[in-house]
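For this depiction, one protein chain was excluded, whereas all remaining protein chains were kept in their positions.
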Amino acid sequence: MRLATYLLPRVLAALVTLLGVSVLVFLSLRLLPGGYADILLGPFVTPEARAVIAQRYGLDQPLVVQYLRWVWAMLGGDFGVSMVTQRPVIDELLRRAPVTLQLALIALVLALAVGYPLGVLSGVRAASRRKRRDFGRVIGAMGASVPDFVLGSVLIFVFSVWSLWFRVGGYVPLGVDPVGNLRTMLLPGLTLSVFGVALILRTTRDAVLRVMTEPHITAAVARGASPGAIIRRHILRNAAIPVVTVVATYFGFLLGGAVIVEVLFSVPGVGLYIFNGLLNRDYAIVQAGVLLAAMVFITINMLADVLYALIDPRVGVSR
Amino acid sequence: MPAVNSPSLSVLALLAGLGLALPAQAENVITWGKPAEITGFDVHVAGTVASWEMYQMVYETLLTNDDDLSLQPGLAESWEEESPTRFVFTLREGAAFSNGRAVDAQDVIGSIERIRNPEVASYWAHQLGEIESMEALDDRRVAIELAQPHATFLPALAHITAAIIPVQEYQAGEFDPTSEMLGSGPFMVEAHDQDERWTLVRNPHYGRAGYPRADRMNVAIIPDESARMAALRDGRIDFTTFENPDAPQMLGATANVEHHPIQTTNYYRLDVNALSEDSPFHDRRVRQAMNLALDREAINMLVFNGTSAVDYPVPAAFGKDACRDLDTYALSREERLERARALLEEAEQPAPQVELMASSANQVLVRIAEVAQQSLAEAGFDVQIAAVPTAEYLQRVFTDGDFDFSASWLAGYTDPSMVIQWWNPKFAVWNLAFQEEVPELSDALAAIRATPDSPERDEALSEICAMIDQGANLLALVSKIDYVVYRSDQVEVTLADRTGSANTWQYIAEFAPVE
Partner (left out) sequence: MSGLARIARRGRPRPNGLTIFGVVTLGCLLFLGVFGPWLPLGDPSRIAAGPRLDAPSAQFLFGTDELGRNFLPRVVQGIRSTFLLSAVAVAITAVIGTLLGMAAGYLGRHTDQIVARGADILFAFPALVAGLLVAAIMGPGQASAITVISIATLPLFIRVVRSVTLGVAGRGFVTAAEVAGASTLRVMLVHLLPNVMGAVIVQLTYALSIGMIIESGLSFLGLGVQPPNASLGSLLRQGSAYLTIAPWMVLSSGVVLSLAIMSVNLVGDAVRDALEPLKGRPLT
């Protein structure tokens, strides 16, 4: 029953965190200057019209009542209705979630495909040749330093002037036109992946370096085992553990935090939906979106914790 | 969502389902790159151009405007002004909603009643004036009786916010105007993915035979200008608009991209807060000094690369020469600056600290603010710019009156005596929070409403303009031009040279793909 005793406090803590996030997002939205009435009516808003709209969406109730109603409705699966379209927010979020998921997966796969092998290579080189000034550090430093909106802007410039094969904007669902979909999704995915490459490269490199200096590797080298065999048998497996944790955290971040890239490339995902909801003061969208993102983030981090504890029991309980 | 219920389309669908070959040119498709998503579905409520542009595809109004901005038939094929307070409209034979039901007199009455219903919160009730009674003379004729003469009644009916909705379906609960669209316009909505795309298909019951020429219009929502340009370049969209005057230059080298600047009666403006005692602009002399110190020509040259023009309270697009010889426009810059400094001296505020607000969503407005800031500094003003989110800007200016001055643009509508009515805040209502009511000006404005276009009216316009300039409460800056850009190898377009009321796509029914 070790897993249960390990999990229970974490689940409770996660629930408290979610509750805090819900209060925070609810209150901060109400503190925003300007409301949906302004967006809908523009300069023509009058106090009477404001009152009508407030009443229509229950915004004239005391804050506590509004909050409890929202939470109560959510427990029943009702996440509210968009004021712009009158459609249930959860339907729209579920329609957009796959888009954000796809974007996150593209970024993750690219980051792993480039970052992990380079990290292993860089780590092995660094440990064996005592060379510190290697490409791993250079790539790691660069990747972690170029903000996504800088890289995104430059990519948009390059690919909208010479349209080549990629497209900027004009999202097509994967199921409708897989090639067209990739043409629009690869650039934003690439933009998001650069940070991940640096992240995974440096984590892998560190882990490999650490494993390489452990006695059993030194012993294996002394035994005259081939470098390939050492890497396969000892290094890759041991170095994978920290990488798993980092990958999970990165994935959680991608699912909840790709707002700028989605806005920049007009990718109709969850981030863009929340962003527009915020501009329109469409409260239900932002509330549900932020809560969902927080939920995903917490869950993935918790899974990573569990995974980490399972793989390496030493770390488990103390942390 | 209105379903595709045209018999001919169903037959086509059936044929397609049976695997029978369709004629190659079965579908005429055009694609519009729309810069912004609607802010609500309710045609009688939303007060934003982004919404109006979509409503104009689906709904119709009783009247519309021609290229000279005079009224012309819309859903009503004719109208009679039986007295200054009584109008009779005759609906066009064959006008029908996209569900096939003919538009009748009850739809007109019900639509106007809905606009007037406070529960609906439509801002247009006020523009229509006080309506005494409405009466259906027969299925196709409606008589509307006003409580008192209201010069802008007819122009207000030509605005999309006065759209005629299917009232029978609305009352039966079959049609919800707050979440769907169903009108008698050229297109109807087939599908909508918010912030992403719309699919419009032709309204098979549209009143004009053979129109719209396109069977289907795809609408891509692309807020980012660079992305919209990329879409034009690779031919994903056929036509769009830009607010940035440099857009044509940026697209310059692309083959088959045509530019069509549309002159509008709209202009960029400054709202100045005359009512707040916290603002230095509470003192009229400070407002006048600011008005004189503004360098409108610099705004034109720097923000619009010289493609716009200095504009006046009576918009230049109407071709009137009112306001031209006012000091604000006629004096040289040096003379104006001198006058401005003298006025500030007189007001004992040689260096007023003021905040210039603009919506950060519109880069053009922010640039205008930056140029204004520099030109005002020369007269001694210390201007801080506040580029804030749209919702905040709207609330602070139009509800709270908590600002010094702000940059935006003004819809000049379609008649010079209509647009200057904005200077009577009791009539305009939207500027009550910051516009000072000047009784003589209000009287003059009331008088001109009943005056037909004539040399006398032009003279009255000049007098009014001088009063407006004196108040320096709502300032015209430069004309707002709609830069329409389209792919001439992909789409045939019909565009007006001038529009009022943001009706850029007035002739959308005539758009068709190039064969």
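The first chain written gets the first letter, and so on, giving A and B; residue counts start at 1 in each chain.
FYI, a residue touches a chain if its C-beta (ideal position, glycine included) is under 8 Å from a C-beta of that chain, and two chains touch if they have at least 3 such contacts.
Bear in mind the structure is a predicted one, so any value in this text is a computation, not a measurement.
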Contact set of the excluded chain (shown chains only): A, B
Residue among A:Tyr57, A:Phe195 or A:Phe265 touching the omitted chain: A:Phe195
Hidden partner chain, touching residue among A:Val45, A:Leu59, A:Val99 or A:Leu209: A:Leu209
Residue of A:Val146, A:Leu174, A:Val221 or A:Leu236 touching the missing chain in the full complex: A:Val146
Option from A:Leu3, A:Leu24 or A:Ala73 whose C-beta touches the chain left out: A:Leu24
Interface with the undisplayed chain - residues on subunit B: 225-226, 229, 244, 246, 249-250, 298, 302-303, 305, 360-361, 363, 366-367, 369-371, 373-374, 384-389, 392
Contacts of subunit A with the absent chain, listed as residue ranges: 13, 16-18, 20-21, 24-25, 28-29, 31-33, 126, 132-133, 136-138, 140-147, 149-150, 153-154, 156-157, 160-161, 195, 198-199, 202-203, 205-207, 209-210, 242, 245-246, 249-250, 253, 256-257, 259-260, 263, 271, 274-275, 278, 286, 289-290, 293-294, 297-298, 308, 319
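What we mean here is this: only the chains that are shown with their structure count from here on.
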Whole-Å gap separating subunit A and subunit B, where each centre is the average of the chain's CA atoms: 40
Subunit A-facing residues of subunit B, complex: 37-41, 45-48, 118-121, 123, 176, 178-179, 192-196, 220-224, 226-227, 229-231, 233-234, 236, 361, 388-399, 408, 429-431
Subunit A - residues contacting subunit B, complex: 32-36, 38-50, 52-53, 82-87, 92, 95, 156-157, 159-160, 163, 167-171, 263-266, 268, 272-273, 276, 279-281
